[in-house]
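Read the structure below first, then the notes.
Left out: one protein chain. Kept in place: all the others.
Entry: chain A
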Amino acid sequence: MSMLQISIYRYNPETDSVPYMQEFELDTQGRDIMVLNALEMIKQQDSSMAYRRSCREGVCGSDGMNMNGKNGLACVTPLSEVIKDNKLVLRPLPGLPVIRDLVVDMGMFYKQYESIQPYLQNDTAAPATERLQSPEEREKLDGLYECILCACCSTACPSFWWNPDKFVGPAGLLQAYRFLADSRDTATSERLARLEDPFSLFRCRGIMNCVAVCPKGLNPTRAIGKIREMLLSNAT
């Protein structure tokens, strides 16, 4: 069994003037481990290597990165799924400023998430117990609430690369629809009004990169289409 060739994007702003790719060799002893496990073995070789991680089971969304050209979570991506010709290239999520190595500044991503006001808004008097939903109403939130905000989708989206300050991006728009579709939320028209401009929602060109990379199998493009339908039926 030959050694696995791993090429990793390295950048330390305190010592490097430009980023560079560093080559590593790894003996996986024939086991099909996750990319995160491979990264941890590399960290044994070079402890200066920086990446984010926490739960290591696809729940926290910390270790989103670009593996052989495709965004995903390193902790739930087996090597067999990504390596080509015994080679693996790891880069930070595209389009966001790099803080160091595989660690990116998620500030713009969170700012867009904040812009859609991701919390339930209801102007009616609070009931004595919780606000109830029928099973059918609850079902409308399936495929929306599961998002873990790993940013794999938004950083795979060219519209988000070119206008991260103006286009909300697939992750934010999926959550926008999550609250538009919620029977307990009463701020629907205000939410729609904030998305009607040429950038926030409509910069989506429907190329579905977001759908292709989502590690949770969610479909932001469909949610964006649903918001368009809501805007259209409100305005015609």
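We adopt the following convention: a residue touches a chain if its C-beta (ideal position, glycine included) is under 8 Å from a C-beta of that chain, and two chains touch if they have at least 3 such contacts; residues count from 1.
What we mean here is this: contacts and distances are computed from a predicted model.
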| item | value |
| --- | --- |
| Chain not present in the shown complex, as UniProt names it (candidates "Succinate dehydrogenase hydrophobic membrane anchor subunit", "ATP synthase subunit a", "Nitrogen regulatory protein P-II" or "YeeE/YedE family protein") | "Succinate dehydrogenase hydrophobic membrane anchor subunit" |
| From A:N37, A:T77, A:S200 or A:T221, residue that would touch the chain that is not displayed | A:S200 |
| Residue numbers in chain A that touch the chain omitted from display | 158-159, 162-163, 166, 193-203, 228, 231-232, 235 |
